[in-house]
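With one protein chain held back, the other chains of the complex are shown just where they sit.
In order of appearance the chains are A, B and C, and numbering begins at 1 in each one.
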Amino acid sequence: MVRLALLGAGRIGRVHARAISMVSDVHLKYVFDPMADASRGVVDAYGAISAPIEDILDDSEVDGVLICTPSDQHADQIKRAIKAGKAVFCEKPISTDLDMTRQVLEVVNKYQGCLMLGFQRRFDSHFTALKARLSEEAIGSLEQLLIISRDPSPPPYPYMRASGGLFKDMMIHDFDMARWLVDERIVSVYATGGALIDEKTRTEGQDIDTASVLLTTETGKQITILNSRRAAVGYDQRVEAHCANATLQVNSVRETNLVVSDRSGIGESPLENFFMTRYQEAYRREMEHFVECLKVGRTPLVTGTDGLEALKLAEAARESLGMQRPMSLLDA
Amino acid sequence: MVRLALLGAGRIGRVHARAISMVSDVHLKYVFDPMADASRGVVDAYGAISAPIEDILDDSEVDGVLICTPSDQHADQIKRAIKAGKAVFCEKPISTDLDMTRQVLEVVNKYQGCLMLGFQRRFDSHFTALKARLSEEAIGSLEQLLIISRDPSPPPYPYMRASGGLFKDMMIHDFDMARWLVDERIVSVYATGGALIDEKTRTEGQDIDTASVLLTTETGKQITILNSRRAAVGYDQRVEAHCANATLQVNSVRETNLVVSDRSGIGESPLENFFMTRYQEAYRREMEHFVECLKVGRTPLVTGTDGLEALKLAEAARESLGMQRPMSLLDA
Amino acid sequence: MVRLALLGAGRIGRVHARAISMVSDVHLKYVFDPMADASRGVVDAYGAISAPIEDILDDSEVDGVLICTPSDQHADQIKRAIKAGKAVFCEKPISTDLDMTRQVLEVVNKYQGCLMLGFQRRFDSHFTALKARLSEEAIGSLEQLLIISRDPSPPPYPYMRASGGLFKDMMIHDFDMARWLVDERIVSVYATGGALIDEKTRTEGQDIDTASVLLTTETGKQITILNSRRAAVGYDQRVEAHCANATLQVNSVRETNLVVSDRSGIGESPLENFFMTRYQEAYRREMEHFVECLKVGRTPLVTGTDGLEALKLAEAARESLGMQRPMSLLDA
Partner (left out) sequence: MVRLALLGAGRIGRVHARAISMVSDVHLKYVFDPMADASRGVVDAYGAISAPIEDILDDSEVDGVLICTPSDQHADQIKRAIKAGKAVFCEKPISTDLDMTRQVLEVVNKYQGCLMLGFQRRFDSHFTALKARLSEEAIGSLEQLLIISRDPSPPPYPYMRASGGLFKDMMIHDFDMARWLVDERIVSVYATGGALIDEKTRTEGQDIDTASVLLTTETGKQITILNSRRAAVGYDQRVEAHCANATLQVNSVRETNLVVSDRSGIGESPLENFFMTRYQEAYRREMEHFVECLKVGRTPLVTGTDGLEALKLAEAARESLGMQRPMSLLDA
């Protein structure tokens, strides 16, 4: 029986608590959250014990820790948990700062710790099916990759301000997806972006809401990422991999398979409207993978290095947007 | 250069005149229509000469005749044209009466004439692609055939009354499609139907507007035909052939490939709204086939016998509906 | 806390055990299965106690019983459980015999018991979305209903022989679906069917494997049900409701949203290949509903009467096939 602790019982923390409950042979022993209401929900639903971080890390029965606290606490908590000998699953980002991220990875390295990062899309069955096909020889080599990610609606301005910006908060998932799918060094990033949905995104959120980014890899593969904070039809997340012998696509997931055909045309269901619904199954498989790695001492599919590399791309995109020219990643 | 004459310059006659203009090496020499306006259109657009039927049939330059007059004139005109040694293309039906149809076929036989019937769907590229795949061994044998045909809106009541009824006027195309695709004797017909769209269909049109029919073939293949005189989304014409190793479908043709995704869902274009637009290309290929048969003395793909057999099925469906039991076609 | 017991820990029993574990405030206290291996799985996974039926029904803590034993034990077990004052969820059928089914319903009635039948499709989100739209006035009245259900592959011959035949074992779900969606009395049934996939279906399985059935309702609505025991593409389950102002369709659920376009065309994923995967979420919602009904004393959405009525349709279809004529249900 694997015993885990949850730090942070907010929205995404509860998603992981639920995911844990569906993995066999695992028990969520502790939950930590300064908000009593938040932790109580997890206590009630899964029989976890509410405890301060110190006690959790001191309990030798605890095998692993899930860090779902606000982003600016991640780095410190990872280091403490790793030093305490716990395996760590951390929601992205490790930090929005590159140097801090590198420091954390050094600690992980030094202690030979296990750190898994929460890029859940890698565990989504649609994308894993794409990844599997991409590696088939008959498909031929990848030439153009297109990733479209559009959220149903923008987050609040304070969230934007604290998030590190669209590139680090939202497109970072696409950067990781790109790295995972092309499986090759990305050497340049050119970003365009603006506050096209809402001018206050810039003034109040100190952010952009719409971005189009072009990356190239060392062998010249072309990667396009389109992001928007708002899509009327719902949570729109697509990937297209154009290869020598085939073009592979993962389309967005619709709410239902109902089709209503009337005078105005053929109407299919809107898309899933929330990333937690869209990726519910991926969160479960992600947690299964973490537990599996923890049990057998395997390196997770998504490591701290993946977090660092995606952050570098986000940082480069931010700089490119500011300087209006492509940034090289060769010396990064 | 093949020379043709058009009898009847109404809606469908003009469709064929246009189709002829797109076939190479053919000239539409004559048009006959008692309505001066109708024939004038064809005279102006294609340089045809307006003439009475007698003169047309007497002109030895005329190789073939297209009969697009009202249905009740078909039988007589076919016989006259065949006796005059002309190849005949006739819009369905030969006649709505079985005995009269048989008489016409006897004349065609006796004179070894060439009679092609206007079941244009057999020349539609979507359906010919289906037919071609059906004959592939890898597909395996056909087990269930489903044909759905729904018109955008019902015809006027007087048309209904004169048409011979839904089975002979509308479903006759589906009966021919079924015969063509199963390529096997149909042995029983069971029909249900009613005036579900509009009660006046029954009282004023002396017809039904919605029908579901189940047929079986001699080896037990199951055929379902669903007809409705009204579909909000447009001209809905589909075929599904469930076979041992694959299920083959032809979907309805949409007006455009535009997709509009918004809050209400993913909206595709309505269907083509008119059979003449839907089958424009099929009409051209049909006419090409007629001209080709005429030139080389080949038997057309759709003969008078096909017209007779489809009519028998329509007649059996009509009887089945009246008697509320399946009708055998074994001794028909 | 609601306490349930599971009778029968085979394939479908374990599906329900898993579903229960995802419903809050419910505990699976007991499991009964003469096969020690089967019950042990449920004991280990969910902490249930293995016990004989007598003990289970004697335990006053048990609120409800799930009957997932072989079909021929259902009737007896329902009666015993109802008499013991337990709410009963039973997999279809109550019995494959009409009289026995009526006897069971009398007992349920007499004891004012709660009996819910396992027609899980009524809890599927795609079909409930269809049902909801059907009731909207803007859609207009239903005219033609088409239900296509095709399994990936046929069951073993012994299963066929014991199942009561395709109509009672497989199409019974479609009969229930039809009843639910048309919400109107069905007055006639005409069935065609045969062993088209495999001749041994008839000789060894004493069954048919392919059937097409036409039903009509008291206002003349037309219902078509197509069944096949084998579809190469997977578990193919579709519904099309043609209404005055719209045509509503639920399409089959594909395994993934991956599309691979190459020289041979545009290839989408096969369908979900197993009804338990396809309906996993429906099973959970079904169990939620049962627990809810049990808690508040509400009549379930699917009662014993629904089981009886679907069985009557199946029986009528069987007779129709034998007599090769439509059967009236007016005096059934």
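The rule we apply is simple: a contact is a pair of C-beta atoms (placed from the backbone, for glycine too) under 8 Å apart; a residue touches a chain by one contact, two chains touch by 3 or more.
Note that the coordinates shown come from a computational prediction; the quantities given were computed from them, not determined experimentally.
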Residue among B:250, B:287 or B:302 that touches the chain left out of view: B:250
Listed residues C:233, C:276 or C:301, member touching the removed chain: C:233
Hidden-chain contact residue, picked from the options A:18, A:86 or A:150: A:150
Residues in chain B touching the chain absent from view: 22, 24, 45, 125-126, 129-130, 133, 139, 245-253, 255-263, 269
Contact set of chain C toward the excluded chain (per top definition): 231-233, 236, 254, 261-271
For chain A, the residues touching the chain missing from this view: 141, 143-144, 146, 148, 150, 188, 190, 192-194, 196-197, 210-212, 214, 216, 220-224, 226, 228, 230-233, 236, 242, 244-247, 324-326
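Note that only the chains that are shown with their structure count from here on.
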Type of chain A:chain C copy interface by residue overlap (half), same or different: same
Two chains joined by the most C-beta pairs in contact, as defined above: B-C
Angular offset of chain B relative to chain C [C-alpha, multiple of 5 degrees]: 180
Distance from the mean Cα position of chain B to that of chain A, given in whole angstrom: 57
Multi-partner residues of chain C (each touching 2 or more other chains): 245-247
